[in-house]
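Let me give you the structure first, and then I'll get to my questions.
Every protein chain of the complex appears in place save one, which is left out.
Take a look at subunit A:
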Amino acid sequence: MTFDTRDEGHWAALLVSVGRDRDREAFAELFERFAPRVKAFLIRTGLTPGLAEDCMQDVMVTLWRKAHLYDPTRATVSTWLFTIARNRKIDMIRKSRRPEPEDLPWGPEPEPAQAEALALREDSRRLAEAVAQLPPKQRDLIERAFYGDLSHSEIAAETGLPLGTIKSRIRLAIDRLRHAMDTDPPRAAGGSGK
C-alpha cells in the first residue's frame, strides 16, 4: 500500500506558489495529481460519475481561487482538498450553505511556521500509514464512516489510529492563532465589509 504523502511537502509548495504567484504550471501538476483522486473519492461517496466530474471541476477552480488562503501548518493539501470537495458536494445537494465553525485566520503564516508545517506533514503521514495498515475490519469501518454507509454511533472509539498526535498538533496551531489574535490591535468595529 503506497501513500504519496511522503511528497506532501512537494504538493504544499506547489499550492503555496499557486496562491502567491498564480503559478499555472504548479496548478497543472496539482490538477494532474489530485483531480482524478477527488473525482474517485466523490464517486465513492455516492455521486454519479457525471456529478462527480462537475463537482471535481468546481473543486479545482476553487483550488485556484482560494490557494492564497491555504496554510500548510493547518492542513495537508489532501486534507484541504478533502474539505473543499465535501463542502462543494453538500452545497450541490442543499439549497443553503452549510454552517461552518466561526472562522480562525486561515491564511499564510509568517516565517517560523516552517517547522510546524513539517511536523504536521509528518503526523499526517503517520496517520495515513496507520489507516493503510489497519486490519481490514477496522479499515472498513473508517471507510464506511466517511463514505456514508454507517451510522456514526457504530464507529468504534478505539481504532488504534494515532489521532491523538494529530489532534495535539492542530491544537498547538489553534492556540498559536488565538494568541496571535489576542495581540492584534483591535480591528475596526462595525458590520461593514460583508
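Here, a contact is a pair of C-beta atoms (placed from the backbone, for glycine too) under 8 Å apart; a residue touches a chain by one contact, two chains touch by 3 or more; residues count from 1.
The criterion applied here is as follows: contacts and distances are computed from a predicted model.
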item: "histidine kinase", "Spermidine/putrescine transport system permease protein PotB", "Putative transcriptional regulator" or "Tripartite tricarboxylate transporter substrate binding protein" - which is the UniProt name of the missing chain; value: "Putative transcriptional regulator"
item: Interface with the undisplayed chain - residues on subunit A; value: 1-5, 27-28, 31, 35-41, 43-45, 49, 52-53, 56-57, 60-61, 64-66, 69, 74-76, 78-83, 85-87, 89-90, 94-96, 98-105, 107, 123-124, 127-128, 131-132, 142-143, 145-148, 152-153, 155, 157, 161, 163, 166-168, 170-171, 174-175, 178, 181-182, 187-189, 193-194
